[in-house]
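For this depiction, one protein chain was excluded, whereas all remaining protein chains were kept in their positions.
Residue numbering begins at 1 within each chain, and the chains themselves are lettered A, B, C and D in the order written.
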Amino acid sequence: LLGNPRTHHIVHVNPTQPVNRKEPEAVRITVYNYNEKECTKEVFSEIESVCPFHNNDRITWINIDGLRKSDVEKVAAHYGIHALIVEDILSLQQRPKMDEVDDILYCLLNMLYYNGEGGCVEHEQVSIVLGKNFVITFQEDPDRDVFNDIRAKLQQAHSKLRQRGADFLAYTMLDLIVDNYFLVMEKLGERIENIEEVIVHSRSQHSMSTLNNLRKELIVLKRNLAPVRDMISNIMRSESPLLEERTTKYFKDVHDHILQAYDLSENYRDILISMQDLNMNNLNLRMNEVMKVMAIVTCLMAPATVIGGIFGMNFDIIPTAHNQWGFYTAVGLMLIIPVAMLIVFKKRGWF
Amino acid sequence: LLGNPRTHHIVHVNPTQPVNRKEPEAVRITVYNYNEKECTKEVFSEIESVCPFHNNDRITWINIDGLRKSDVEKVAAHYGIHALIVEDILSLQQRPKMDEVDDILYCLLNMLYYNGEGGCVEHEQVSIVLGKNFVITFQEDPDRDVFNDIRAKLQQAHSKLRQRGADFLAYTMLDLIVDNYFLVMEKLGERIENIEEVIVHSRSQHSMSTLNNLRKELIVLKRNLAPVRDMISNIMRSESPLLEERTTKYFKDVHDHILQAYDLSENYRDILISMQDLNMNNLNLRMNEVMKVMAIVTCLMAPATVIGGIFGMNFDIIPTAHNQWGFYTAVGLMLIIPVAMLIVFKKRGWF
Amino acid sequence: LLGNPRTHHIVHVNPTQPVNRKEPEAVRITVYNYNEKECTKEVFSEIESVCPFHNNDRITWINIDGLRKSDVEKVAAHYGIHALIVEDILSLQQRPKMDEVDDILYCLLNMLYYNGEGGCVEHEQVSIVLGKNFVITFQEDPDRDVFNDIRAKLQQAHSKLRQRGADFLAYTMLDLIVDNYFLVMEKLGERIENIEEVIVHSRSQHSMSTLNNLRKELIVLKRNLAPVRDMISNIMRSESPLLEERTTKYFKDVHDHILQAYDLSENYRDILISMQDLNMNNLNLRMNEVMKVMAIVTCLMAPATVIGGIFGMNFDIIPTAHNQWGFYTAVGLMLIIPVAMLIVFKKRGWF
Amino acid sequence: LLGNPRTHHIVHVNPTQPVNRKEPEAVRITVYNYNEKECTKEVFSEIESVCPFHNNDRITWINIDGLRKSDVEKVAAHYGIHALIVEDILSLQQRPKMDEVDDILYCLLNMLYYNGEGGCVEHEQVSIVLGKNFVITFQEDPDRDVFNDIRAKLQQAHSKLRQRGADFLAYTMLDLIVDNYFLVMEKLGERIENIEEVIVHSRSQHSMSTLNNLRKELIVLKRNLAPVRDMISNIMRSESPLLEERTTKYFKDVHDHILQAYDLSENYRDILISMQDLNMNNLNLRMNEVMKVMAIVTCLMAPATVIGGIFGMNFDIIPTAHNQWGFYTAVGLMLIIPVAMLIVFKKRGWF
Partner (left out) sequence: LLGNPRTHHIVHVNPTQPVNRKEPEAVRITVYNYNEKECTKEVFSEIESVCPFHNNDRITWINIDGLRKSDVEKVAAHYGIHALIVEDILSLQQRPKMDEVDDILYCLLNMLYYNGEGGCVEHEQVSIVLGKNFVITFQEDPDRDVFNDIRAKLQQAHSKLRQRGADFLAYTMLDLIVDNYFLVMEKLGERIENIEEVIVHSRSQHSMSTLNNLRKELIVLKRNLAPVRDMISNIMRSESPLLEERTTKYFKDVHDHILQAYDLSENYRDILISMQDLNMNNLNLRMNEVMKVMAIVTCLMAPATVIGGIFGMNFDIIPTAHNQWGFYTAVGLMLIIPVAMLIVFKKRGWF
């Protein structure tokens, strides 16, 4: 239940020692070079190919799938990215953060995916480097394509994306990632609903560990949301020349979304906790109900046993022993006493 | 108990993808055009009819019941409302918020209704767009009329509403919505009181899940109150030219009300939690009481069973077996021992 | 236990609809008009009588016991009090607050009384309106006299009250009300002490609901203290010309007192919670103790029952059945086995 | 257990009515008058004797043990101390606070003592009045000497105390009091350790109420630490001319200490709470263990009783009744069935 897929939540890799990670054998580099009129797309596998795109009058988006130390360092050297940012790009399991060094604005955050099979939330670290007229993005996993939606929009000449600058491209990326959080939360919400159904109706004991797992998923989710919220509010307050005035309101919009996501996660957490209480109380009450019935039944039998014992004693002189109705009287007592007890118990509301 | 009507609390629609929602077939547009002297009211069903009201010297209130994407976009284009605000108006399940874009002040909040049958709080999203000399309001559900009270006041020539500007109209709307929160809270308060009665007197187990439901309703309520509080304090701090100096104290008044509503919801929450504790403890103590009585009765019978067993053994020589008073002695013992035990138990305060 | 007197804590009247309240038939108006040298006191029942006191060179204190809409509006019109303040004065169940409108400083707070019989905290709303050279106070209940102490001081020509301005009069009123909170808390503190005694010594189950009630009283108390604290710190920060420089340190003193009251209420709450834990644990341990003894006694009897059953079987050949010492051996066994069990139980520390 | 010595934690005297307190019959006034070169010490019992020390060119420390209203008022009048400060000095059970009135800086705080016998924390209110070239201290209890250490240092001509101004003397006093908090916390820490030992090893039920008491002591302690922390940070921020620049870093040092004390008290609290959980769980598990064994033993005996009952029935025809091995078979069954049950129970890990 609490097996392998979630272990990466607990043992975090030391963020300053990225060496343990196996480097990917191949990286895929996609370069979009566009302005209002034109948009070219090129795919490379050699990092050196991205250098010519620097300092042209179009906007360049370089997306690098797969993190190889030498590659990142080469790009950084060419595009003037500080060594500390390179370190952050390469080390995984980082806390989302935002950095402004020299003329570069750097955002690190996690794309979240809901893994339906394992029932857990997975994340992929995404680095977004915004410079003058360029955006460079770094992704961990070459197989997953975080920015698919953006690609489609870039092809449309009349889209807002094509008409605005590099900061709008960066905004679109953040917006995409934050919107994706809602998809993940929707899945978690559905699971919470299903469990609620189970708790209220069938009261299985499994629900306890499922609730516990969900609570852990929410912890992970919330720990991702809070720093992203801070990150975006930092971007809004930043007076970087890279951010145009007219893009500000878009960042405010993302900020509203992340606030809402955070609120929602708090909501889920509160609901989960009150469901855990309800579940535990349900299980306890049900168990106690059984114990009570057993105790009552056992208790009702006891007087009959005693009466049986009384007339089973081997004394020579037992009153009514030779009486014709003796046996029936005794058995009658055995019935009357428990029934009387039952009536008393019932009256006191004991069952 | 925890069925359908409340599911919308848990699975929130992704705020950035409003497509799933079915668009209403008809919308009802009501336009009030007034100044101190005159007030005209017109009802349309075509969105184009609202355009002529722009930029006249009266104050215009356009109320649109039913959200249709094309309609909202047309109004927005004509009245200079930014695309991001249009997006907010159209997407539902939003967190209450306030936005100042260009010369427009935008408020999004939820009207709350108490559904007496389902025992749950329902909400309808209301958008208020304040511009120079006009207010445009958007409502989700054409059947519910949030702003009824305002309509009556607008008809009265001497009402303050008629003598002030568009900002006072917007204030009146916020005031109406916030005041409505108190009606909802009153209903919840009544239910809390009823449950308290039930818990203290009849101690039914149903109270547990009812308390749990109420706690969930309060979570929903509080999540609506907190952002509205922030929204109104943002309006107060805003230095928008749309807000006249003399309206400020009215917004401060709404702010006091929403603070009070928030306090009250905290109050309810604390009371609910302490009632849940009391209820659980009551149920436990009562269950334990029954178990204790059963255990005592069973325990008191045990010695009699043993004595019966002793004299029921088939030995040839059993002392007192042939004695005339043997049987009575044994039965006497069966009575004396439990009575002695009872006295000891009583003395120790065990029942 | 949780009966009527406290219901007003839960169902708050909607603060914006004061209509339900029955208006008092008679009001009592007391006017003090004083300066350093003279002090006159007059009692009226007609509201018009207070008008002549405006704008004279003495300080005027008008105390109005009993809230009648028409009266309040007349006074407000004459003394220049804003309509929003009138609304606050008339609506009850308000959250304590402070307002500065035009040249008026308005404070709304609750006088608390401890009702010894019901064991609950009652409150009466008091409005204090401070203007240039006058203070007008509004009280809900004509029978209670909140400001008795001040009356006595006003009669003394050499009292500080007579020598200072209207702001000092307002300070004295706030001080009186805040000091009264301590009297209420003292009573609650005494009850907490009494209950502690009960819990530690006699362990009655009643203590649970008494603790619960006390916790609710504290919630009410604290919800009154927190906004008063904010109110007074707002007065201190206010730069109103109504407040003389030399009065500031007196407001700081009230602020210290209300802080202390708030601290104390937190103290009480923490103590109550830890007492609730102690109480519940005590009750549980005691119940479990009884159950354990019963289980042990029942368990000790079981072997004797079995032995009795063995020798009570109707087989032709039962060993030792014809033996002279058979019976005694069996009964001996019935005694030895439980004693042996007891020794084992004791050794393991099971009782 | 929760007897008299701690009652003063709960029922606080109303801070504004110091009248109930019995005034001491005698006060002891000690005056140190020193500069870098000389230091004189004089002891008086009449308050008038302290007047001549005002406004000389040395630094004067007047320590008054025992609070008598008339005395304090005389000193205040002579040294220019505001009436509100006099009120604070005289009323006990005050919250630690700091005040700057006119040219006086006033600190009120509590000296804490650990009472080894009662196992509780006692406090004595200390008032420190810092003026130009003088410090006046007021103590409640003439028998306890809070500032002993300082006396010794004042005798040493080369001590820093003698070379600095009155503000350094005040700092030394605060430092002494704060350092004393650590001594009290050390004692509490030792008691926590002892209880931990008891809980883990012998599991007595007494530990529950001891833990509860300790938790109450910590509440008291923390309520003293938090306002002292605020007080000292207020002194640091104060721009009073009484405080020399070079003394600032010393106040920062006291501030670090009080922060550490506060942290430590939080630490203790967390440890106490987790110990309470552990203790309660230990007691419960142990109780349940006993109940389980009893239930198992009782359950194992039941089949034997049934078998005994079967063959004890008085039917004419009982199979095997006349058989030679009947009895042994029956007794054998009585043994085999419980053993078989035991094996099943063991296999399922039920004991």
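Everything that follows uses one rule, which is that a residue touches a chain if its C-beta (ideal position, glycine included) is under 8 Å from a C-beta of that chain, and two chains touch if they have at least 3 such contacts.
Everything quoted here is computed from the prediction, not taken from an experiment.
Screening D:E46, D:D103, D:D143 or D:E190 against the full complex identifies D:E190 as the residue touching the chain left out. Within the set A:V121, A:L243 or A:I307, the residue that contacts the chain not displayed is A:I307. The chain that is not drawn here is touched, among residues D:K41, D:H206 or D:K252, by D:K252. Interface residues of chain A with the unshown chain, by the touch rule above, are 1-2, 7, 9-12, 14-17, 82, 84, 87, 94-95, 97, 99, 101, 205, 208-209, 212, 215-216, 219-220, 223, 227, 276, 280, 283, 287, 290-291, 293-295, 297-298, 301-302, 304-305, 307-309, 311-314, 318, 320-324, 326-327, 330-331, 334.
Touching the omitted chain from chain D are residues 175, 179, 182-183, 185-186, 189-190, 192-193, 196-197, 200, 249-250, 252-253, 256-257, 259-260, 263-264, 266-268, 270-271, 274, 277-278, 281, 285, 288, 291-292, 295-296, 298-299, 302-303, 305-306, 308-310, 312-319, 341, 350-351.
Note that only the chains that are shown with their structure count from here on.
When the CA atoms of chain B are superposed on chain D, the rotation angle comes to 145 degrees, reported as a multiple of 5. Centroids of chain C and chain D (each the mean of its C-alpha atoms) stand 26 Å apart. The residues of chain B that reach two or more other chains are 291, 295, 298, 302, 305, 308-309, 312-314, 318, listed in rising order.
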